[in-house]
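As you look at this complex, bear in mind that one protein chain is not there, while each of the others sits in place.
Right after this comes subunit A.
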Amino acid sequence: MSGQSTPSSPFIAHPHEVPGDRDLQKRLATLEYQYSQLKDSYEIDKVKSQAIVKRLERDLEHRSREYEAAVSDSKLLFDENNKLKRELRELADNFEQTTGENRSLRTELDAKTCKLNRHLGEFQEIEKRLEDVIALKDAELRHKDSELLRLRDSMREELALKSSRIDELADQLRIKDSQILEMRERNVHIDETKARELYEKECSNQLEYIRELEKKNLELSNKLRTLQSKQDYVQVLREEKATLSQRLATYEALETEYEDLKLRYAAMEQKLGDWPLSDPPAIILNKCSVLESTNSQLSQKNEFLRNELARTQQEVVDLQSKLLESNDRQTALKSKLSEKDTENTKLSNNVKLLTQEIQFLKDRIDNVTEENTMLMKNKGVEAENAQKFEGLVALLESYKQQLQSLQSQDTGQKRRRSELEQPNGAAQLAEELKRKIDENNELVRTIEEKNKRLVQLEVEVKKLGSSGNERGVRVLELRENPAARHERVTRKMLEKLRQENQQLVDAKLATDQLIPKTVYERVCLEQDQLQEEIKSINKRMTRLREMFSSKVARFNEIVFLLLGYKIELLSETKLKMYPKFNRDSFIQVDLSRHGSKKGHLLDGDGIRVKLPAEAGFQKVDVNNLIRFWVQEKQQPCCFFNALNLELYDKGQELLPS
């Protein structure tokens, strides 16, 4: 119908059409309409069916997934079942094994107990025997000891008797001697020979008797020695007894352990008997494991919750402290803010005053210009006015600069207010700044003084230089001289300090926080100087050491020449001395060995002498000298002198006459 032409009139729809065709066309139209309706319904049905198909497909997919999951679950269950069965079997095996082990342990323990019982019996027997032996030996020794004591007492008595007898005999001998003398004196004619014989016989008898007594005494002392050795044997036996008693104690400890083991075994058996017969041990073990796992889970959960609680508590505490801190900070900031506000108002008042002044000055300038115009004709005053005008303009400029600086300060203050969140840091910085300003002022003062001095010196130099030149002489110096070096370093330092000062002033105006580079440079220079100083001090130290060692060597040489001993210090208290007259020998003196008496420099052990008697050199009796000079007289110096003399004499003896 789209190919139809448009009607020529709006009142006539189709002027050229035949009336019969109209029905057909209507029918066709209805049919076409029906067709389109059907087509549409078909399309709708198709869409619907497609949706259903899709849903069904989704369902199918879902079902298939569920099916697969179920299959996998069943597989898993099957596997788990198998695994559990295997575990059950293993547990049963284990149980059997443990029971077997228990049985074997029991038999083993029984065997051990039997053995231990046997050992115990043996030990008890040995102990008894040893105790008997010890008691016997003890009694015997005691008896012997008492006997020996008695014998010793008797011997002593006998000895005393004999000695008294010897004394008596000696007295008699003396008496006899005196008698003989008397007899001799009284009668010279008496047969002296007979008397002497008699006397000699008596003497020999007495001597024999004394010898016998001595022999007996010797025998007794030998006996005493043997008894003493026996006493040592008793001591050994006692020690053996002590070791045996120790062993007994260990045995008892073993026995108690065995008893404990027995008790434990009985308890285990009882436990085994207490198990219910309805439930096999595998089930009980399973239950137990399940309960253990749940217990562990619950304990883990409990632990986790506890940790959580602790953490939250900690957080609460932190938050509270933070809150307190922030409150403090807030109050501090508020106070600072109020201070700054007052400063600000002061500054703004200043600004106002200055603006008023500026206004006033502007007015004055206007007045002056007016006056100028009025007095233009008066040329003499013109220059003065111009000067005044210039001065006022300069004043105005200075006021403007001041105003600008105040404004900059104001802005600086505002900026710093924002930085005042850390009050401590700001206070520190302010303090540091103050200190630096003071330092700067001091440095400026010194620089000014130095400058003055420099000017004076320069004037002097000029004056003197001119006078020198006048004479026609040239004053020369080595460019690299100590004074110039020192001056150069000082100048450099001064320069650095000046720069530092300048930068510090700049930094103060700018931020108040940065440390200028020149400070670092100055510190570096100072460090260099200090290092130079250290170098020179080290040099000096080595020189002093060298000097010290040379002086010590010289001192030693002089001591050797004057006193005849070369001294070598071994430690603080020990020294070795080599005598001049026998180089192979030496004397070692330990000054820490000064004996117990006060004021004594040395005791006899403090001196050790090595004097080899080699090559014909006779040995000096050093011990005698030490005993006499050091121990008795307490004069070690005399000992050394005496030794020197002795050595000299011995040396002289060796020389060929």
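Quick note on the criterion: contacts are C-beta pairs under 8 Å (C-beta built on N, C-alpha and C of every residue); 3 or more make two chains touch, one makes a residue touch a chain; residues count from 1.
Note that in this section contacts and distances are computed from a predicted model.
Participant: For the chain not present in this complex, what protein name does its UniProt entry give, out of "Mitotic spindle checkpoint component mad2", "Uridine kinase", "dolichyl-diphosphooligosaccharide--protein glycotransferase" or "Splicing factor 3B subunit 1"?
Facilitator: So, among "Mitotic spindle checkpoint component mad2", "Uridine kinase", "dolichyl-diphosphooligosaccharide--protein glycotransferase" or "Splicing factor 3B subunit 1", the name matching the hidden chain's UniProt entry is "Mitotic spindle checkpoint component mad2".
Participant: Can you say which of A:D23, A:E480 or A:E572 touches the chain missing from this structure?
Facilitator: Only one of A:D23, A:E480 or A:E572 touches the chain omitted from view, namely A:E480.
Participant: Of A:T490, A:S549 or A:N624, which one is in contact with the hidden chain?
Facilitator: Checking the options A:T490, A:S549 or A:N624, the one contacting the hidden chain is A:T490.
Participant: Among A:R22, A:K334 or A:R543, choose the residue that contacts the chain missing from this document, as touch is defined above.
Facilitator: A:R543
Participant: For subunit A, which residues reach the chain that was dropped from this view?
Facilitator: On the subunit A side, contact with the omitted chain comes from 457, 460-461, 464-465, 468, 472-487, 490, 539-540, 543-544, 547.
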